[in-house]
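Let me give you the structure first, and then I'll get to my questions.
All protein chains but one are shown in place.
What follows is chain A.
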């Protein structure tokens, strides 16, 4: 067993970027195991998806033409059947919200281990060494496992595969047991736009859990007013109901690309960074010199926000 099976992600008629990144990770692994890279694309306009996934390094694209949108039962059944036929060593899926909705079930059915949110991969054909983070990104770890496994990879860690390949595109020989599908997707909804569009702002003053109390948000609004900037936030601030959802920056919030992003009391968890790493200049104000936000910040003040923010506001008043 040396082949790799990678499972593409798509939503509402579009392949998601991580699908192409998955091809790169899959090819690297296949080179190490000396095997082929098989890609599965399940549901939706599979023919169209398959031709887009036929990039350099892909050997076969298996299409499962069943239903329009994601259903985890369809994915789990299709992947386990493909696995039984192809006997790949590793199944790679994105560590996306949908990936996490089927990959653990696939691993359980196949009775193989699962390792999630992987940022680095290596194998000598026998042992798989996966690099992942723990404690909210404070440490990185390596974990090893023997034998076949399901691996979910973090987005934006591998470059997207490019070029055109000469993969065989094959309708997969799988049967879906409809009676076993216990969940139905009834539709989608965009989270309300609201009054302010933070993705339009040139300067964002962004606030995180370091602010501690709702009342303290005044400090941040005062600064934003002095700078003529817009206030955005990390998830906990929105979860607490202190600011509306349309102010949330991140994976499940908005992607922003301002000229200046000032992250105040924000640790820089990967899901937050996903929404703001494209900012031109990133400034962090944080008491923790090792907070992950420091890795992407251009400038930092390692100090108490309750001292720094009022002092900064005073500079402009």
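Simple rule for what comes next: a contact is a pair of C-beta atoms (placed from the backbone, for glycine too) under 8 Å apart; a residue touches a chain by one contact, two chains touch by 3 or more; residues count from 1.
The working rule: contacts and distances are computed from a predicted model.
The UniProt record for the undisplayed chain lists the protein name "Electron transfer flavoprotein beta subunit", from the options "Sn-glycerol-3-phosphate dehydrogenase subunit C", "2-oxoacid oxidoreductase (ferredoxin)", "Electron transfer flavoprotein beta subunit" or "Diphthine--ammonia ligase". Within the entire complex, the positions of chain A that touch the omitted partner chain are 11, 16, 70, 72, 76, 95-98, 100-105, 107-109, 113-117, 129, 132-147, 152, 182-191, 202-203, 226-229, 235-236, 238-241, 245, 251-255, 259-260, 281, 283-284, 287-292, 294-304, 307-308, 311-312, 314-316.
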